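Please read through the structure below; I'll follow up with questions.
Missing here is one protein chain; the remaining ones are kept as they sit in the complex.
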Amino acid sequence: MAATANKESETSGQLSGGRLVELYRTMVLSRHLDERVWLLNRQGKAAIAASAQGHEAAQVACIEATDPKKDHYLIYYRQFTAMIALGTEPEEMLRGFLARDGDPMSAARQFPLHGAHPRVDLFNFSNVIATQLPQAAGVALADKLRGKDAVTIVFFGDGAASQGDTHEAMNFAGIHKLPVVFFCENNRYAISVPLSRQMAVESIASRAAGYGFPGVTVDGIDVVAVHEAMTAAVARARAGEGPTLVEVQVERLLPHTTDDDHTRYRTPEDIAQMLERDPIKITAEMLKRRNLITEAEDEQIHSEAKKRVNIATDTVDAEPYPDVGPMFDHVTMASQGRS
Amino acid sequence: MAATANKESETSGQLSGGRLVELYRTMVLSRHLDERVWLLNRQGKAAIAASAQGHEAAQVACIEATDPKKDHYLIYYRQFTAMIALGTEPEEMLRGFLARDGDPMSAARQFPLHGAHPRVDLFNFSNVIATQLPQAAGVALADKLRGKDAVTIVFFGDGAASQGDTHEAMNFAGIHKLPVVFFCENNRYAISVPLSRQMAVESIASRAAGYGFPGVTVDGIDVVAVHEAMTAAVARARAGEGPTLVEVQVERLLPHTTDDDHTRYRTPEDIAQMLERDPIKITAEMLKRRNLITEAEDEQIHSEAKKRVNIATDTVDAEPYPDVGPMFDHVTMASQGRS
Amino acid sequence: MPEMTVIEAVRETMRAEMRRDESIILMGEDVGNRGGVFLASDGFVDEFGEERVIDTPLAESLICGLALGAAVNGMRPVAEIQFADFVWPAINQIVGEAARVRYGTNGAKSAPMTIRIPYGGGVRGGLYHSQSIEVLFAHTPGLTVVAPATPYDAKGLLASAIRADDPVIVLEHKRTYRLIKGEVPDDDYTVPIGKAEIKRPGSDMTIVTYGLMLHYALQAAATAMELGIDVEVVDLRTLRPLDRETIIESVSRTGKVLIVQEDTPAVSISSEVAAIIGEHCFFDLDGPITRLGPPDIPPMPFSPIQEAAFMPSPEKIVSAIEKLAEL
Partner (left out) sequence: MPEMTVIEAVRETMRAEMRRDESIILMGEDVGNRGGVFLASDGFVDEFGEERVIDTPLAESLICGLALGAAVNGMRPVAEIQFADFVWPAINQIVGEAARVRYGTNGAKSAPMTIRIPYGGGVRGGLYHSQSIEVLFAHTPGLTVVAPATPYDAKGLLASAIRADDPVIVLEHKRTYRLIKGEVPDDDYTVPIGKAEIKRPGSDMTIVTYGLMLHYALQAAATAMELGIDVEVVDLRTLRPLDRETIIESVSRTGKVLIVQEDTPAVSISSEVAAIIGEHCFFDLDGPITRLGPPDIPPMPFSPIQEAAFMPSPEKIVSAIEKLAEL
C-alpha cells in the first residue's frame, strides 16, 4: 500500500537537534561543492557533471538511517550528497569530476561517482539506468543466504522506474523478502521527459503493492520525514521482513547535467515553483524556527563550506591526470591487454 | 483495481445458447486435435508440442469477444484453441506440428504456431517469452495514430509476467491509453516454477493498478465469465478508454511440452485437483444442466471432432517436408543468402 | 549546394522524409521537446506534433519493440537509442525479433523500421558513453547496418534506411556530428545500401575503414603521400552486407591492406574484412593482412591522456602505413 507521509513533519523521531544541524552542515557542503563543480565545467575543467542540488535533504536523511559499517549502497550518478554524507572528502569528489589520478572510485576510468568507494561498500558500475536494481537484489540475496546483518540500499530515479530491470528486481526481492530498500528519488523528470509521459499513475511507490511489499511516498525536502521513512524501511529489512520502496519527492534544481538546458522543456512557472522547494532554504528555515541554529551560525556553516571547497579545488586542480600505463591494469584474465 | 469475477457465472451475457454450443464444439475439436498431436509426438512424428488442454474455455471465450476482421492477435505457443477458434483448419494446424511444406504460419521454418496467419492478423514472431507485449503496444499505437477501429489482443502466461518487457509494455500502454487487451493465461506454472516462486502477490491483474488501467481476474474454465470480461475489455479499448489486463485462471492439464514430465515437480494432489478443473468436462456439464445439449449430442460432437482429426491426420501425414530451395526465400536485403 | 555538419544532415533528412511520408514516426527518449540530446529532432515536435514525435519512457526494449509493432502494422518508425551504450536492453527486440520477422513469417510480415544509434568515442565519454556496438548487428542475418561518415552519406544512407522494407540500424559517430562538415545536395537522393566507396584512390596499399576513422585515415593518407606512399582509402559505409567486391578489387590491385577501426579488434568488422581478403585476395597479396585498433581493454577511459592513448589516431595510422610499406 502506498501512503503519503506528513508534508512537513517536524517531530524529530530519532533525530536529535544536534544531528539535524550536522545533516544540514553536510547539505550545505554538498551544495557549495556542487556549485563549484558546475563552475569548473563552465571553465572547461570538468567534462561533465550531474548535480544533486534539490536532492540534498533526501540523501542526507537516507544515509543517516543506515549503517555505513554494515550496509551496501548501490548508487547512480546523482548521489553527490550521499557520497559526502558517507564521508567522501571534497578532494576525493573533485578528483572524480576533474578526472585526476587520485579519483578514489575508478582512478578516472569512469565518469564521476562511478566505480567503487574505497571505504564503504558503495558502488556504481555503470551509467546504464536501472541495472543496479537486479544487482542490489543479488547483493541482498548473498547477505540473506549467509545470515549477515546488512541492508542494501539501492538508489534510482523516476526514469529508472520504467525499465524492465526495475520490475524484475522488485519482483524477486518481494518473493524472497530480501533485506533491501529501494530508494527512488523522484524529481519528476527523466532528462526532459515529465512524469506524465513516464507513467499513468501518481506515485511510483504504489507499484510496490504488485510486488508484495510496502511502498511509501515522502516529501523529499523534509529531512525528518525521509529519515523516519527510511528508518522504518531499514528496520523492516534488518528484521527479515523484506523490502520497502521509499519514494522521495524532490526537485532537480539544475538541468539534467552540464550538457543540458532545461528551459528547452520546462516552463518558467514550473522552474519558479520548483525553486521554491530548495531543501537548503527549507531546512535552514526549519532549523531557525526550531532554534537549532541562529542566522549567524547559518552564515558560518556556509562560509566554512565555501572555505573547504576552495581548499579542495586548489589542491586538486594542481594534481595530474592519470598517465597511460595504469590504463592496462586490472583487466580480467580474458583481456589481451596491449592488443 | 483488481476484481475477481463470479466463480461460475452462468448468466449468458451476450452469448446465446447456440453460440455457447458452438464454442464448446470448437473446444472439443481443439481437445481431440491436441491429443492427436501428443500422440504424433510419441510416435516420433511431431518434434515438439505445447498443449492448450485446460486453456480451451478461456481461449474460445476470448476470441468470441473480438472481431477477427479488424483486430490483431499476438499469441504465444499455447494458443492452440484460439487458432482453431479463428478458423485455422485442423490440416493447417497439423502441418505446423509435422513441419510440412504447407504450414501456413511459417512454411515450417519455425515451431508450430509461430509465424503469421494467412487470413487473420495473428502472429507470433518468436519463442522468446514476453517480447510480444511491447510489440502489441506498437501495433495498437499504429492503430491509434491513424484512428483505426481495431483492438490488439496480446496473449501471455504467468511466467511472462515476470519479464521486464511486460512491465515496459503495460506502462506505455497505460500512458497512451492504447487500444490493447493484455490477456494473461495464468496456469500457475512457468514450466516447473510455481506462482509462489514467481511473485509475492495473489494476482497478476493487481499490477494493472500500477499502470493506470483496470485489471480483472476471471475463472478461466468459465466460458461465460471470460467472455464477459473480454467483452468489457474490448469495448473499453474500442471506445478509446485504454487497456485492460484480463487474467484468466486456468489449468495446464499436461506437462509444459512434450519434452516435459510434470511429475518431477507437481505433487499427486496438485495434479488430481487440477484434473478436476478440466474445462471440457465443466463446460459439457454446464451445457447439459442448461439443456443446451443432450448426452447424445455431446457424444456426437466428440465423434465428429474425432473424425475430423482423423481425416486431417491422414491428409497431412502423407504430405512432404519443405525442400531445401525455399529455405533461401524471403531473406531481407541484408542476408547474403547461400553464403 | 549547402555545407552541413553530420548532425544537420541527419536532422534535415529526417525532416524531409517525415514531410514526404506520413507513416514515418519518431520514438525515443527526449526526442520531443528536448529535440533529442544531440538535437537530431530539434523543432520536430512543433512541426509534426506529439503523435509523430513520441517521447518514450526510459526503456530501450520498449522503444524497439514498439517500433517493431508499429512497423508491422503499417508505419515506418524511426527509433532513436540515445547513446549506443544503452542499446543492450533492446538487443532482444532487435536481434531476436526484428531481424527475423520476414524470415520467420516466410515473408508474410516485414518490419520497415530504422534504429538510429549515436556511437563511438573520443568525446570524453568514458566507459559508458563511448562504445562501438556494431559487431552483433553486423553478424546477424536479417539486419542491415549502415555507418555513414560524411554529411553526404549520412543523408543518403538515412534516406535509404527509412525507405527500406526491413530493419536498418544506422550508426552515427558522435564525434563526427559537429566535427565533420561537407556539401549536401538539396535534392532528394539516396546512397545505396551495401556499397562501399573509395574515398581516396591510391596505388601502394589499401586502408579499409568506416566511421570517424575514415577521417583519420584520410588525414594519415595525406601525410603518407608526403612520405611517398600512395594510400587508397575505402569507406565501408555499410557494415551488413559488406561490399565484398569493392574490398576485394581494391586490395587485389594494391596488394597490401591495413584495416583501421575504433572498435575492439577481437571478433569484429575488421576480422571479417580480413577474412574476406584472406580468402579472396590471397594470390594478389604482397604482405600480411594488417589491422589497427584500440587495445583489448574495456572501451574507454574517461581521463584525457588515457582516452587519447586508447583511440586510434592519424599519427598511429601513419606509423602503421610506414611499417606496412616497408614489408
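Note that the chains take the letters A, B and C in the order they are written out, and that residue 1 is the start of every chain.
Keep in mind that, in the parts below, a residue touches a chain if its C-beta (ideal position, glycine included) is under 8 Å from a C-beta of that chain, and two chains touch if they have at least 3 such contacts.
What you see is a predicted model; the values in this text were computed from it and never measured.
Asker: As a test of the contact rule: which chains in view would the missing one touch?
Answerer: Output: missing chain touches A, B, C.
Asker: In the full complex, which of C:M14, C:V37, C:A79 or C:A138 touches the chain missing from this view?
Answerer: C:A138
Asker: Would you mind spotting which of C:A16, C:I91 or C:I305 touches the chain that isn't drawn?
Answerer: Among C:A16, C:I91 or C:I305, only C:I91 touches the chain that is not shown.
Asker: So one chain is hidden, and I want to know which residue out of B:T26, B:S51, B:T81 or B:S126 touches that hidden chain in the complete assembly.
Answerer: Considering the complete complex, B:S126 is the one touching the chain left out.
Asker: Considering the whole complex, which of B:Q163, B:S203 or B:T313 touches the chain not shown?
Answerer: Residue touching the absent chain, from the options given: B:Q163.
Asker: Residues of subunit C in contact with the chain that isn't shown?
Answerer: Residue positions of subunit C that touch the missing chain: 61, 85, 88-89, 91-92, 95-96, 99-100, 103-104, 127-128, 135-136, 138-142, 240-242, 264-272, 274-275, 277-280, 282-283, 285, 287-291, 296-299.
Asker: Touching the absent chain: which residues on subunit B qualify?
Answerer: Subunit B touches the chain not shown through residues 47-48, 99-101, 106-111, 114, 126-130, 159-160, 162-165, 190-193, 197-199, 259-260, 264-265, 321-324, 326-328, 331, 335-339.
Asker: Need a quick check: the contact residues on subunit A for the chain that isn't drawn.
Answerer: The list for subunit A reads 72, 105-107, 109-110, 114-116, 118, 123, 125-126, 128, 131, 133-143, 145-146, 164-165, 168-169, 171-172, 175, 329-336.
What we mean here is this: only the chains that are shown with their structure count from here on.
Asker: Taking mean CA positions as centres, which chain lies farthest from subunit C?
Answerer: Result for the farthest chain: B.
Asker: At what distance in angstrom does the C-alpha mean of subunit B lie from that of subunit A?
Answerer: Here the centre of subunit B sits 45 Å away from the centre of subunit A.
Asker: Counting only Cα atoms for the centres, state how far subunit A is from subunit C in Å.
Answerer: Those two chain centres are 36 Å apart.
Asker: Whole-Å distance, subunit B centre to subunit C centre, using C-alpha means?
Answerer: Subunit B and subunit C have C-alpha centres separated by 41 Å.
Asker: Do you know which subunit C residues sit against two or more other chains?
Answerer: In subunit C, residues 56-57, 59, 61-62, 89 touch at least two other chains, as defined above.
Asker: Could you tell me which residues belong to subunit A and also touch two or more other chains?
Answerer: 162-165, 197-199
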